[in-house]
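To start, I am sharing the structure in question, which I have written as structure tokens.
Removed from the display is one protein chain of the complex; every other protein chain stays in position.
Note that the chains are named A and B in the order they appear, and that numbering of residues resets to 1 at the start of each chain.
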Amino acid sequence: MSNIHPYVGRANTRVDGPLKVSGLAKYSAEFGAEDLAYAAAVPSAVAKGRITALDVSAALAAPGVIEVLSHKNRIDFPEDDEPFKNDMVAVPGSPFRPFRDDKIHYAGQAIALVVADTHENARYAATLVKATYDVETPNVDVATSANYYDPPEKRDGIPPPPDPRGDAKGAFDRAPIKVESDYRVVAEHHNPMELQATTVIWEGDGRLLVHNKTQGVVNPKNYICSVFGLDEDKVRFFSPYVGGAFGMALRPHYDVFLAVMASLKLERSVRLVLTRAQMFTMGWRPDCLQTLSLGAETSGKLTSITHHAIQATSMFEDYQEPIVNWSGLLYDCDNVSLKYELGKVDTSTPSDMRAPGATTGVFALECAMDELSYAAGVDPIELRLLNYSDHDQNDDKPFSSKELKAAYEQGAERFGWSKRSFEPRSMKEGHELIGYGMATGCWEAMTMPHKARATLTADGKLEVACATADIGTGTYTILAQIGADALGVDIAEVTSKVGDTSLPMAPVEGGSWAAASAGSAVKLACEALKEELLKHARGLDNSPLANASLDLVTFSNGRIALKADLAKAVSVADVLKSAGVEKLDGEAGYAPDEEFTKKYAGYTHGACFVEVRVDEELGVIRLVRIVSAIAAGKILNPLTARSQILGGVVMGCGMALHEETKWDKTLGRVMNANLGEYHVPAHADIPEVDVIFVDEEDGSNPLGIKGLGEIGIVGAAAAVANAVFHATGKRVRELPITIDKLL
Amino acid sequence: MMNFSYTRAETIADAVAAVAGDPDARFIAGGTNLVDLMKYDVMKPGRLVDITRLPLREIEATDGGGLKIGALVPNSDLAYDQRIQRDYPLLSSAILAGASAQLRNAATTGGNLIQRTRCYYFYDVATPCNKREPGSGCSAKTGVNRIHAILGTSDACIATHPSDMCVALAALEAVVHVEGPDGQRTIAFADFHRLPGDEPQYDNTLAHGEMVTAVELPAPRFGQNHTYLKLRDRLSYAFALVSVAAAIEMDGDVIGETRVALGGVAHKPWRVPEAEALLKGKFATRELFGEVADRLLQGAKGFGDNDFKIELARRAVVRALTQAAAGAPQVQSNKIVN
């Protein structure tokens, strides 16, 4: 059956697909236990202040209520910050601790946890908890924060903006063509479809089995063991399916903290499912004010870029996603000044949301480039080619690969960009103005250390395992593809395992690094397994492979054969039998190639093309066509890869046209904390999206891949905004572009 | 959700008696709004009287040539009913512009009338809201009010009625049949919903214990000269920022009777008969439609976020009248506004 290989590079349907379409895939709120109790979190009614009294008597007296926990009767946890920073995604500052004391930091903060025998009883009793507060006036608007500052402590692993190069101000002053504009990307919430949830199974003897919605089981396990002083050997996190996350489930949230606390206190199993409104009381894409100035020659060649961003963060942590950085490397320019500041607001701490930083910053840069194209009278693609850069000027390194020109070319061709008339408001049909817009995107191609295991059993079945997550990204499938190819087995014989702390270590799945990192680790583990198999095969009596090395043999269909003479072969079953084992394992770790990353800058790139139609009188915007051309190294699975780009593009469309978290500025509360009024795109909003992957060779990891989770969104909102400008002549610099802004 | 007792009514009289006799009781049918409100503690009835088994599921012809729609007819059944599609396409279109297919399958005719506002503050029990808690204040006036009313507001409340179907029913001058402890009565549609005044806790003119049993449509008269135009923050599954139900009686090129009702702008579907009368006996012109819009929106007042609705409504009225006059109604699945 060698004709089935390679799987890698082919459009294989999801190996977890049949479970997902039949409702059998189990998400974190869907694991049960005989002694399961149900918890409900009670949200703070005020945004800032102190709880002066908390009356839980009515709640305790309500039917079925087992316990009401709060800051008054919580179990002990450490006072200092450090144990709470045992979180791979922690940011500088003092992490939020539910029930630490009577202080209210933001509206909706959990002030109590009701535990009852049923979901209904817990939900009802939660409404009976009565708190009184000393209320202070909150500020939830970064535009009115007390001051803006350069965060004194930088976030681990996230480079701050590079030092200025050249003389951006002087070059801008001298530039014959200038554009300078303010942009605002408003607050957004991730809103994955699955509610944030934790089910803690109390297994007795202090043993906990925790099902928690997370982008990486290792992280919340480390955190929980650290903050509650638990024995790591007694705690297992198992979250095989994750109902979307987009960055929201990188950090451990209060659901896992409170559910574990309740379980420890009550010594029984506990489930806590947050409400949709409570999903707005944790991580979010921060509100950001930006000023972007571009100076250029009359040809459109950039001579100056100045990008200043002021981003919201909470009062207690300095969340950082240096929004301006991409403006220093996307285009060739010798005079660049980037400034990134924070402003504090009385909300929960923002968090990474799909392409954090780049989504916000590249929106402004790509709108500004569009403004420049009109100022210089140069076609938007021509302008970008004129300013093309093969070199990351931020880090002074060449890109490891960058086929962005091919993306521009193939995307433009597929889209029919040549039919665009340059002038705004120049294309029309019926009541509708027609606009073509485009924008560039880029995102880091990163990898992280991962471990993996590959196990072959005598029946020829292969298991590949890594503690990473599949949040919808297709991890299960691509790991199975890699394993199937490595061992030469049918993919139906391969089982992928992820989302379990009993598996080899992986960090959180984020930053688009999981496929390249976990995939490489699985590939290396399979190589180790093959070595192990061959070692035993060589030792068989009269082994035809006695002197063979790994490069001289091939693994196929349960057999190891000499490449030179396929008749000379042994079966895997015989190898295991003679070794006297049921199965053989190979384990390996992948770590980024530091020599390579020292030499090269790794980025994915994309070009997004959008056609909009805008009712001239009514401002109704329709997306008509989208082409997203992506350069992201080798594509493991065009089917699931395309879906990742689709997802990014659709979220970018939501950012452009729909999404905005609206706080009441007096009360400090999110007023549209639901899916009815926080609009994400619906079926009717989204047209066919054409995804192109251009060929790109990259040598940064054994698979030659770069990751696709983020690149689809970067630039997508700018492409929509630019198309709206082209259609209407109205430049909307504050998202989302709603009807009122076009009247 | 509060624990509540549950009663399943077998007759209308039983149902009415059960609710009328208990100030904490409410009728429940489709439940698509009430169950949501109860879960989040916005409404706390101590007893629900389930009326879904009552014989109110028929659509019957009336002697006057109209139709009488049972209160329990699901929104989707009504929208797709052949008689409705043929004779009252405006109503069908308005229903299909609202909510989602699933919600329309569950929601009933009567329930659609008595659904409550989508005001953010009404739904958030931690905030002052005169509609939810009389006397507590209106947070929306100085808060987030993108979706709020521009017409007929009061100091106490600027909420809107969220229905699409009701906007069409207002334009069609439907009559609401109700039954209460004091017997049956009918209410003209224009009198069914009310403006908030200083008692915004009352959305409509039903007394406690009165149940909507049917909605009656007068004989059809507008043919294809109608439209339901809904403008919103995404292209489906969102409440109206502004919607317009328009129907025109055309006699050749000359306009006879006209009806225009606005949704999303007031505590009730908004009609101004004097505005409609401006068109009588005239030829359809854009200028004239503009005058109708101006008259409809006379006295409109924004509260900040929703200021744009005044201009948007004006433009929407002109477009809707243009569609109706041309006999080119908006098709809800077509997102190109014709």
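Criterion: contacts are C-beta pairs under 8 Å (C-beta built on N, C-alpha and C of every residue); 3 or more make two chains touch, one makes a residue touch a chain.
As a convention for this text, contacts and distances are computed from a predicted model.
Visitor: Between "2Fe-2S iron-sulfur cluster binding domain-containing protein", "RNA polymerase ECF family sigma subunit", "Branched-chain amino acid ABC transporter permease" or "Nitrite reductase small subunit NirD", choose the name on the UniProt record of the chain that's been left out.
Guide: From the choices "2Fe-2S iron-sulfur cluster binding domain-containing protein", "RNA polymerase ECF family sigma subunit", "Branched-chain amino acid ABC transporter permease" or "Nitrite reductase small subunit NirD", the unshown chain carries the UniProt name "2Fe-2S iron-sulfur cluster binding domain-containing protein".
Visitor: Name every shown chain in contact with the chain that has been left out of the document.
Guide: It touches the following shown chains in the full complex: A, B.
Visitor: Which of these, A:118, A:421 or A:502, touches the one chain of the complex that we don't see?
Guide: Answer from the full complex: A:118 touches the omitted chain.
Visitor: Which of these touches the unseen chain: B:122, B:237 or B:270?
Guide: Answering carefully, the residue with contact to the hidden chain is B:237.
Visitor: From the listed residues A:102, A:194 or A:710, report the one that touches the chain absent from this view.
Guide: A:194
Visitor: At which residues does chain B meet the chain that is not included here?
Guide: Answer for chain B: residues 1-10, 14, 18, 28, 31-32, 35-36, 38-40, 48, 50, 52, 76, 80, 99-103, 105-106, 235-237, 332-335 touch the chain left out.
Visitor: Touching the hidden chain in the full complex, which residues of chain A are there? Just list them.
Guide: That gives, for chain A, the contact residues 13-14, 16-27, 29-30, 32, 38, 63, 118-120, 124, 190-195, 241-246, 273, 275-276, 471-474, 639-640, 642-644, 646-651, 674-676, 680-684, 686-689.
What we mean here is this: only the chains that are shown with their structure count from here on.
Visitor: Applying the document's contact rule, which stretches of chain B touch chain A when the two form their complex?
Guide: 1-3, 39-41, 118, 120-121, 123-124, 126-127, 139, 142-144, 146-147, 231, 233-239, 241, 308, 311-312, 315-316, 318-319, 333, 335-338
Visitor: In the complex of these two chains, what residues of chain A are touching chain B?
Guide: 43, 45-46, 63, 107, 120, 123-124, 127, 277, 430-432, 613, 615, 617-620, 622, 657-658, 662-667, 669, 671-674, 676-677, 679, 681-685, 738-740, 743
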